[in-house]
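Notes follow the structure.
All protein chains but one are shown at their positions in the complex.
By written order: A, B and C. Residues from 1 in each chain.
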Amino acid sequence: MPAITGKEYIERIDTMKTEIWYKGEKITGKISEHPVYQGTIQSQSALYDMQLQPSTMEFMTYPSPKTGDRVGRSYQKPTTKTDLHHRSEMMKEWAKSSHGMLGRSPDYMNTVLMALAASASLLEGEENCFPKHLVQFYEQAQEQDLSFTHTFINPQVNRSPFYLEDSNEPIAARIIEETMEGIVIKGARLLATQGGMTDEILVLSPGGINDPSHAFAFSIPSDTKGLRFICRESFTFGSNSYNHPLSSRFEEMDTIVVFDNVTVPWERVFFYNNIQITNRFLRESAFRPFALHQVLNRQIVKLEFVAGVAEGIVQTIDIGGYAHVQEKMAEIIIALETLKSLLIKAETNAKIDKFGLMSPELAPLQVASSTFPKVYPKLIEIVQLLGASGMVTIPTEEDFSSEIRTDLDQYLQSAKHNAKDRIKLFRLAWDLTMSPFATRQTQYERYFFGNPSTIASDLYQNYKIKPTK
Amino acid sequence: MPAITGKEYIERIDTMKTEIWYKGEKITGKISEHPVYQGTIQSQSALYDMQLQPSTMEFMTYPSPKTGDRVGRSYQKPTTKTDLHHRSEMMKEWAKSSHGMLGRSPDYMNTVLMALAASASLLEGEENCFPKHLVQFYEQAQEQDLSFTHTFINPQVNRSPFYLEDSNEPIAARIIEETMEGIVIKGARLLATQGGMTDEILVLSPGGINDPSHAFAFSIPSDTKGLRFICRESFTFGSNSYNHPLSSRFEEMDTIVVFDNVTVPWERVFFYNNIQITNRFLRESAFRPFALHQVLNRQIVKLEFVAGVAEGIVQTIDIGGYAHVQEKMAEIIIALETLKSLLIKAETNAKIDKFGLMSPELAPLQVASSTFPKVYPKLIEIVQLLGASGMVTIPTEEDFSSEIRTDLDQYLQSAKHNAKDRIKLFRLAWDLTMSPFATRQTQYERYFFGNPSTIASDLYQNYKIKPTK
Amino acid sequence: MPAITGKEYIERIDTMKTEIWYKGEKITGKISEHPVYQGTIQSQSALYDMQLQPSTMEFMTYPSPKTGDRVGRSYQKPTTKTDLHHRSEMMKEWAKSSHGMLGRSPDYMNTVLMALAASASLLEGEENCFPKHLVQFYEQAQEQDLSFTHTFINPQVNRSPFYLEDSNEPIAARIIEETMEGIVIKGARLLATQGGMTDEILVLSPGGINDPSHAFAFSIPSDTKGLRFICRESFTFGSNSYNHPLSSRFEEMDTIVVFDNVTVPWERVFFYNNIQITNRFLRESAFRPFALHQVLNRQIVKLEFVAGVAEGIVQTIDIGGYAHVQEKMAEIIIALETLKSLLIKAETNAKIDKFGLMSPELAPLQVASSTFPKVYPKLIEIVQLLGASGMVTIPTEEDFSSEIRTDLDQYLQSAKHNAKDRIKLFRLAWDLTMSPFATRQTQYERYFFGNPSTIASDLYQNYKIKPTK
Partner (left out) sequence: MPAITGKEYIERIDTMKTEIWYKGEKITGKISEHPVYQGTIQSQSALYDMQLQPSTMEFMTYPSPKTGDRVGRSYQKPTTKTDLHHRSEMMKEWAKSSHGMLGRSPDYMNTVLMALAASASLLEGEENCFPKHLVQFYEQAQEQDLSFTHTFINPQVNRSPFYLEDSNEPIAARIIEETMEGIVIKGARLLATQGGMTDEILVLSPGGINDPSHAFAFSIPSDTKGLRFICRESFTFGSNSYNHPLSSRFEEMDTIVVFDNVTVPWERVFFYNNIQITNRFLRESAFRPFALHQVLNRQIVKLEFVAGVAEGIVQTIDIGGYAHVQEKMAEIIIALETLKSLLIKAETNAKIDKFGLMSPELAPLQVASSTFPKVYPKLIEIVQLLGASGMVTIPTEEDFSSEIRTDLDQYLQSAKHNAKDRIKLFRLAWDLTMSPFATRQTQYERYFFGNPSTIASDLYQNYKIKPTK
């Protein structure tokens, strides 16, 4: 059956010989058993299992238009509002499984690939463009339930507005040669989240380029020769889920991707050496509305989780009667209701686009993508403020298994909870807001769709206000 | 025909002998011709005229369930989502006519009265309650298209949390006697907006009381004996609509209402001398969702107007290319899309309530009522910041009619406008953001539904978040 | 005696034949009696009188280094910390007289002229520069106690970053000719505050220019031939100081200044036609520290006034026990203490500069000039929030003189005040925060030293932080 199980996902990843470096050492053995990847691969595998559970299979998958087999719903090209609704339901269901913490759960890249493939007509008849490669690869990915990492970001020697790379050796990944087999890439890309734990890596130029050697779009297997993933330090402390309930399970690694003379075979090249297309494709394709739609669904689930943790603290230490607490909780509710409303507007006003997709309205999704990066850090701060000094008084499960448990039971009990449950909740709140996992989540959400100024500019330019005269 | 025209409205107001004081003088002669009321009465009259224009009559009115005559749509008890939609359409249409500046356009009080009458069953069988009076009066108001002012706010010698009035003479209006004719009221109420320019005044206790003499709800004609309206200083500068385009047309007066031994006839008493009902009625009735729904429709129209003025400035002085300008415009768009989305959610999730009304969802409306008071002052500030020093360089129409026009034409021209049109726009922006009319609008929107802390508390307490454990 | 009295000031202004236009009419008769100028000229005249009162003369004036006569202290070149301290004392004393509302009280321009003249050495030996004219004119101004308006701002057809004026006819004032008598100026300048009610107008190019015809600095009498002042609409409502206690007394007019072929005599030209000097002079001169020092002294007095009004409201309606009120009052105190501390640091760290002046430290003054524009609008808002609905319930003195006074006395009394005193305080608060006078004050303070982004950039570039490596 094409939609895979968790076990199939893990076996496929473990079988590949992907080159991954962690703290100066090349990872050998099964990736799924390496401490740095183990917890998150388990969590991802649980997502795949949900596809085939009888109770959820109906909306987690759909019959492949090609084979009739059940394939992942996030690969579907929606053409009706019902399709769009199923898509939302499916994505929310996956997001709930990680409380929205997996920013790169497979539905994100599946959606991206679907949207790009649906927009292949933009490449039709353009120089150095291979729309058929894109469409065929999308179909293959769908039938085999491939998983992806990707990366948009170039390393930069500086970020000055006037910077042009002038190194002889490539720094940002670029085409250094064309051969019979394909194009050859040398250089690096940054911040491939889940790098090393996916079947494939999809590489796209983000637009705004002026050097044809930076113009390309392709996908290759993670274990392609010359491809190398370098991990940052892991933000997993350990595998104890009482002590670190989130970071032990949802720490998506971020990697630097090195292309050491990597050959991309022609059938995997979607376009190359065409500056114009590179600069237009993402913006004109169905990418934006569908990617933003996936993200908003996930972020709503995440905020619901934050709200639940906040309310948990409020009830545990019985502070719901204070005006300042009510104001903080109201702020969370306002954020949540606002995002939900924006999603409803986007879906209510969805329309068939030029590619035949039932496309959600862009403006409310852009507003959400402008709002969330501001609101998320504030809500995280609210949880810290509600927890106050309790966020620091956090012994571990080991303490509760020792002879000082009697002390803890007496001195850390709460009105509603015994000490161990109370500390469990506060450890969760800490892992959500104050751990390195937490601060990386905040940083990640802040920049998900680029810097705030660009998002604001896009929003303003797309939204036509009629001026008063 | 029951739904009245502007002319009928004006004639009715002018015929009444309402006692109104302005700057130490009792107003004599026709109210509609007094400089303080004249512009706003004209604007209100234009609203009534819209009811009977063939092109809009269909949704501005509906057939009275009692008589079949066309009566005002805002009096309708909606029982379907279509009804709710018509209601929104009608209210937006009226709001557009004043750019949302008339906070007390008749649909507000019509809606309130409809919601209260629909909730009359709450009064059934309760002591000193007359649900029939309420229902009958609602029907009368609908058939005669009565207009209303109202007031919730008591004067207070202080606002300390521990304050109890202990004056021998009433300060806050209260019942001092019951007679054969009705109840007798003495004391004052504050902030009756449009006081003096409506047929009736509806008086309700806001709840939270503990003295039965403060417990009542009734409506009486504005010219009832002993009733007196005292105006604040007018914020209209004059009638020149080039110089003061908004304040010359939409300055709703606020009045102190003095009850000098006013007898309210029994048939106009809805309840009295029942603390429990007084403290429960508003909260349990259909008041909140429907009042908030009216307000949100108006506020959306108002923000659209603010957005248009902002964009007008941006285009006129050609500043749309600056990052900080784009960010400010994006902030306006975000506010606008957010409010629109909240309205869509409230209507999408509308349900039949216990009174048989198709009631919009409360939570998104509460969120809107919490958001708008914060966002409106910020958007007003944005317009000031966009206009910058241009907000101060504002000569008058008289200058353009004098020999210095040549100077103005040369020195105040803009890229897109001649000097006179440019100044017209900046004067509008000034009147919207910096005139006394403008600052009163801001203050008014800030407190429309009470202080922010109470709104936040209500929102939190109504919204059930499931706590994480 | 050189330091003049109020009477001398008024007589001098009234004697001049300055051309001023208000609402399409040329002002004839004595300026000091025109409703638009009358109140503010009285207030300014009171400042001059303070110079010669025996009790304050000692620090309000100092002996002229040239003549030994007592001349205004703000003209003094400070060379010791004691001088600097006297200067602060004198400026605070004047500021108190207008509660800091006169942004252009004479000490501001006196200080500017002193700082420019002290920096005349920068002009020494430079092309088209006349340092002696500047020094002589400073001495003349000091001995005659001249008063000034000035203007930095050019009219702009647009404010686009790419704008270059290409009109054939000048828009921004520029040199169109050099003659035997002097340079001839044509075009306009904006926002000359107090325009028309001063002896002189000082005109300086603000820097950042690239056209030599825009490069100049000079001063001429207000009634110079061809010079014309065009008023904006006045923000004075009337002369009743109960109803409008601030705007009736401190409404400084802003004017457009038209140069209709105005000849500036050579002895009044400080420099011209020298782009380099124009772009360097202000920045390298003693202008910044001394102008910022004057402004900060005034702004501290203004905040003290705002604090007093806020505390007045708090006590009158007895709300000091609420946590949110305490937080608002604390915000005011924080602003006030912060500004006072910045002033102390600037004076404590004052040093002799390259011109021999005892110059206050620049950084804390820049910080103050960056802080005040943000904090002032917030404090104004706090006063509005403390006053709440009381800011709208504001009858007039006329009401208190009529038969409805009994109603007002009963219904508007407060815990600490009778009704008339309570309303007096709230009318003051309204005039400070919600009148057109108030909103213009806010706009004025926001832009006093340019836009926030430029101020931030200057601050950053002057302040050398040692980077961590």
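We take it that a residue touches a chain if its C-beta (ideal position, glycine included) is under 8 Å from a C-beta of that chain, and two chains touch if they have at least 3 such contacts.
Keep in mind that what you see is a predicted model, and the values were worked out from it rather than measured.
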| item | value |
| --- | --- |
| Residue, one of A:T15, A:T179 or A:S453, that touches the chain absent here | A:S453 |
| Touching residue (missing chain; options A:Q51, A:N243 or A:N274) | A:N243 |
| Candidate in contact with the missing chain, chosen from A:M16, A:L52, A:V135 or A:I171 | A:I171 |
| Contact with the hidden chain (one of A:I41, A:M197 or A:I317) | A:I317 |
| Hidden partner interface residues of chain C, rising order | 305, 307-312, 314-316, 320, 323, 326-327, 329-334, 337-338, 340-342, 344-345, 348, 363-364, 367, 370-371, 417, 421, 425, 428, 452-453, 455-457, 459-461, 463, 465-469 |
| Touching residues on chain A - with respect to the absent chain | 21, 23-25, 153, 155-163, 167, 169, 171, 187-188, 190-191, 228, 230-233, 243, 254, 256, 258, 316-319, 321-322, 324, 377, 381, 384-385, 388-389, 391-396, 398-402, 404, 407-408, 410-416, 433-436, 438-440, 443-444, 446-447, 451, 453 |
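Everything that follows uses one rule, which is that only the chains that are shown with their structure count from here on.
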| item | value |
| --- | --- |
| Reference chain B; chain at largest CA-centroid distance | A |
| Chain pair with the most C-beta contacts | B-C |
| Superposition of chain B upon chain C: rotation angle, C-alpha, nearest 5 degrees | 180 |
| Chain A and chain B, separation of their C-alpha mean positions in angstrom | 46 |
| Chain A and chain C, separation of their C-alpha mean positions in angstrom | 54 |
| Contacts with 2+ other chains: residues of chain A | 323 |
